[in-house]
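Heads up: the structure comes next, in structure tokens.
With one protein chain held back, the other chains of the complex are shown just where they sit.
A and B are the chain letters, set down in written order, and residue numbers restart from 1 in every chain.
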Amino acid sequence: MRKIYFSLAIAWVLFIYGSYNALLVFPPISSPANPPMEELYRNVFFHVPINASAFLGFTITLGASILYLRTRKLSYDLVASKAAKIAVLFTTFTLLTGMVWAKPAWGTYWNWDPRETTALIMWFVYLGYFALREAMPAGEPRARASAVLGIFGYASGIFTLLSTRIFPSLHPPTLGLELEPKMGMTLGLMITAAIIIFLNLVYLEIRLERLKEKVTRG
Amino acid sequence: MGLKAVFNLASKDIRAELRTKHTINFMLLFSGLAVIFFSRIAGNYVAAAPEMGAGLLWLVFLFTGMLGLGRAFVKEKELGTFDGLKLTPMSSEEILAGKAIYNLALMLGIQSIIFPLFIIFFDFPIQGSVALAFGVLTLGNLSFVIVSSALSTLVLNARARELLLPVILLPVLFPVIVTSVSALNRVLVGGEGFLNILGEIKIILAYAVVMSVIAALTFDFALEE
Partner (left out) sequence: MHAIELRDVKKRFGALQVLRGVTLSIEKGEAFALLGPNGAGKTTLIRIVATLLRQDEGEVRVAGYDIREEAREVRRRIGVVSHNPFLYEELTARENLEFYARAYGVAQSRVDEMLERVNLAEREDDLVATFSRGMKQRLSIARALLHSPEVLLLDEPTTGLDLKGRQDFYTLLEELLGEGATLLMTTHHMDEAERLCSRGAVLHSGRVVAQGALDELKESVESLEEAYLRITGEGNGA
């Protein structure tokens, strides 16, 4: 447990240092065509790391779902569901930070851009995942059903990204984003911090659930 | 996978359904009503912007399918014949394929009645080939029934399964429905030919294949109690 607090402390230090850089140190960029963007570009330091960890979370859910079906160990089900829970939370923030960006950048809060669409569909897929879990008593059948849905849902996310690709995208490309070295480093720090925070939250959720089980069993 | 076993199951279901027509009548009635409602509410707008048509048509299929396709397994469960089915040496893939074919037959039945009805009620100006449009619809429905047949077993032991099924199905179906609407639009409104919509067709086919593979790999688990 002490290790967890330690890594969490490091993550928050990174996060605060990164935020300080992103919000106060870096100068406004030049954007004569779209003046609000001069300051709003700072959003990227929050949007991208949160999105990256949410995506990692859904991937953990996929992996744990497959492992559950192969081993039938309920601990994998616990990992899958808790990773999905925090990933849904992070996706909510991804969507919100995305909208804040989209309004000044592209004119509307919502544009059905491929990435936006994929994040939204994943959000709904995993809300459906929790609806299914809510509707079944805890145990093997629930773990099995949600693991299967976890696999279908992930594939659907990939196809959503693929299928919207036939339309032109507004979203700036994820790779090849041209940032000054210092900004790139800060973004890297923020991504690391977000992932550590994400993993810690998942871990704490799992511990909480385990303790709950212990208490109810007496 | 034995095709004989697959068709044996599908033809058993089709025969039973044709005898009572409980599900198909209900689905036809519902989809007919949906077309009438859409026509009255949005008919004028579709006349002005025919691009809306394909989307509305797919909504009708989607809602009708949501209500009817889950029955393929729910009926077996309710009648208690599901155990009898699982006791046979049919593999889970054969059971899934048989049910998917039965569901496809249902959707094709709906499609061949609702599509013309839709054209009539909306006085829809068709620019492209009707046969190609029908083919694109069929392809979309094929993907639709594969995923809905596979996922409908997940809710069998859940509370309020009728409410739950659409909630878990719709997001998973989203990419293929959006692509099917786009392809249908380009044929019906844009008058485009097969080669122009090849991109969409590839995505729908890839979706059908990938989802079939996932379904085949996971259906053993989905069938367990």
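Here is the rule we use: a residue touches a chain if its C-beta (ideal position, glycine included) is under 8 Å from a C-beta of that chain, and two chains touch if they have at least 3 such contacts.
Keep in mind the model is a prediction, meaning the values are calculated, not measured.
Trainee: Sort through B:28, B:90, B:146 or B:176 and give me the one touching the missing partner chain.
Mentor: B:90
Trainee: Pick from B:12, B:40, B:159 or B:202: which residue touches the chain that isn't shown?
Mentor: Reading the full complex, the residue touching the unseen chain is B:12.
Trainee: Tell me which stretches of subunit B touch the chain missing from the display.
Mentor: 4-5, 8-9, 12, 15-16, 19-20, 79-81, 83-91, 224-225
Trainee: If the hidden chain were put back, which residues of subunit A would touch it?
Mentor: 137-140
We take it that only the chains that are shown with their structure count from here on.
Trainee: Where on subunit A is subunit B touching in the complex?
Mentor: Those residues of subunit A that touch subunit B are 69, 121, 124-125, 127-129, 131-132, 135-136, 141, 144-145, 147-149, 151-153, 155-156, 159-160, 162-164, 166.
Trainee: Please name which positions on subunit B make contact with subunit A in the complex.
Mentor: 147, 150-151, 154-155, 157-161, 164, 167-176, 178-179, 182, 199-200, 203, 206-207, 210-211, 214, 218, 221-222, 224-225
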